[in-house]
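All protein chains but one are shown in place.
Residue numbering begins at 1 within each chain, and the chains themselves are lettered A, B and C in the order written.
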């Protein structure tokens, strides 16, 4: 995703003379040429994420547009209040780019995992939250964000993601869902880095004779409610996929809409359970441990479509808030990834 | 709530010799005697919320229990990453107390409003989130949190809240809902400072012949799923009330559960819309502008029970993510409070 | 912008601001903080700032990082013709554009909203950098509290500002020696401010923050060193201008009762000689016994609603 991001950003820098790019000491091999070429509009503020947001606000108050860049947890959690007060309150045109969505930096440990970033950004009034699903969506998102007037959070994976879309998406727009595959048995709604998993799961289901509609929601906020309503009207079984905890995430936003309208179907929220990884592990390893592989998702959806019980599986809906029988529970019960096995 | 908090905390300080209290330069007239009495275990760290969390972590790693105190937005947003990494990761017994829940400091302006704090705390794995509804629940919560082993967020209003409960609640427990009123027509689930509004709305409904069950959820995380399931089994119309945005809040957690089980009823999430107050206003003034007065809630629930359409009202469900027809929207459409009228 | 006839001099303006501030604080907290900064703001708005309150791109910017002194800013804007003085009457009232901390976009003349301490310096640095990149002569002034300087974000931004050589950036610390729940020296151990700014690459000067001539003189000297941002440590007295309030922590929270109002206003109107010596920010000693006001003092109003203190 980073290559697509960089290309699109370069185009914007060429076109938009008032666009500035700030980094919090991140971007080796990403911005090496870029920073030379656009020198007066590029700044490494140092290991100083809060200052980066403040400086971005100052620039934006003076009529500039700004893109800030850093590792996802550091540009969301570390400077959350500055994002809130300095950018969201005055609705400034600053896009915060976080690399390392979800468990992309799996082996690094929890400080480098961004599994709550969508929740903390989406909670902020006026914030647009965009989680592209592949390099194609990334490019569209970067270009599309030029038209968003308030603050935005752009959540990128890292490098080497498989493209899901074969080519440009003519109808892509910030705030609009993307149709990926058609099917009448179950709907899989995916955001960001889980889009490829959704597509793979749909393929696995197809091999078992179950037809899944796959819809990408690169924009988590504002959510494409019209598209969602059409999904709800068609399906009794809907799944959401996100590389994020359930609490405050994409699935929860979908749930608010579905539960608000007498829908009566079954929503399965596939999300990271309410725990931090304690051991090292690649993204794929950790996700598999949480029941978030394409195989596990497909198996679980097969059960839903065939009407089997839901509760006892890993990656269960509402894991982020699961509270047992009213008492405080210990660690979540999902398979723990990366344990010394 | 602060008096109840202080009394209960004083009892705990007397009983628990390893309990420390830190404040980030807040607590005038709250801790004046307390700080003298418990001097070696009380520290004003200064206007330094992030350091307060770090120091709390250091103390807790050395076997202490810690309560940190400050104004809600500053002890949640400002030091969010420290809470996450230093407290949640090692699951340390530190309770973060935030005063000024929701719009309690209405006239102060948005920097002092805590309308996204539940979302950003609840997203953190292992975090317990407690929002007492009145002084009685506050007392129970402070005492109950002594038994919670990991980090917790205790969200308090300020002073002078009306007690909702007549006396102590023998079955109160962290993680458990509180039955407040019985009724079969509609269920009103309220957390924190909206509990009194729920009770008032139920009274207004009763006057119109509609019987509402009122259940308090002082613990937002972990949510009392058993109680919620019983509500869902009994009611086709459920409302949630919170002094918070919809995104990542109490209503969203309820929605994930309800949408997960083929419920088929109608959930109305009453929440603060996706905007910051732009003008001064008391809590009551601002809430009324958002359609969150007892009267507005009651009127809206009357419509639901009588089967009227829902979409066009203020305080609408999903306001936090409402996205119109897939395009980025301007300001939310709800009544704007405090405008120069 | 132009000074209104009744505020021809910065001292006139300061007196008007103080009287307004006291009147406004029949509602709300932080009267002491606003009184403390009144002279600094008056000197800025009565001449030291270029084109304040206008929308001229080359105007000097003012960031009130200690946003809880908003009332003094509103009064300065009102008494220099930027906003309608009638607005002051509704400070904090339902629907008023004047919130307890400077808002965004509800009234003219406010360059940026503030309220959470420690955020203003980075914003001002961004503004100063923007001004430099487009060659406008604009400068950015930021007013900080001395307690506020405990926030690490202040020093994080300070380092970047000096690295960017922003000599069009001026920080003024309202060093009144008190913060929200203690004397500053009791919380930071009495760390001096000027050496800290200097260690972060700034040029710093101290001055009496209530002496208009001294303030003007030091403001005329910025930048103190080419290529360096300038820090002015303004020694002040919290609550300055009403003897009952001076250097008393309680007046961070109390509001002014109707009963006290005439007496306080009269004191401000008749105010000529400075009633108390500005505190030396690096020593918390002399007035320590006044550390916190007694629990109940005759003649003060109920606790204000803003800052997390007050009756539990």
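Rule of thumb we're sticking to: contacts are C-beta pairs under 8 Å (C-beta built on N, C-alpha and C of every residue); 3 or more make two chains touch, one makes a residue touch a chain.
Just so you know, these numbers come straight off a predicted model, no measurement behind them.
Just so you know, the chain we are not showing touches A, B, C across the whole complex. Check C:7, C:65, C:80 or C:153 against the missing chain and you find that the one touching it is C:153. By the touch rule set out above, chain B reaches the unshown chain at residues 40, 45-46, 48, 50-51, 53-64, 81-82, 85-86, 89-90. Residue positions on chain C in contact with the hidden chain: 150-157, 159-160, 162-165, 187-189, 191-192, 195-196, 198-201, in rising order.
Think of the hidden chain as still there; on chain A it touches residues 2-3, 5-6, 23, 25-32, 44-48, 50-51, 70-71, 73-74, 78, 99-100, 105, 107-112, 158-159, 278-282, 285, 338-341.
Basically, only the chains that are shown with their structure count from here on.
Annotation of chain A and chain B: jointly contacted by C, touch as defined at the top.
Between B-C and A-C, more C-beta contact pairs are found at B-C.
Chain centres here are Cα averages; for chain A and chain B they lie 26 Å apart.
In chain C, the residues that reach two or more other chains under the touch definition are 104-105, 113-116.
The set of chain A residues touching two or more other chains comprises 81, 85, 89.
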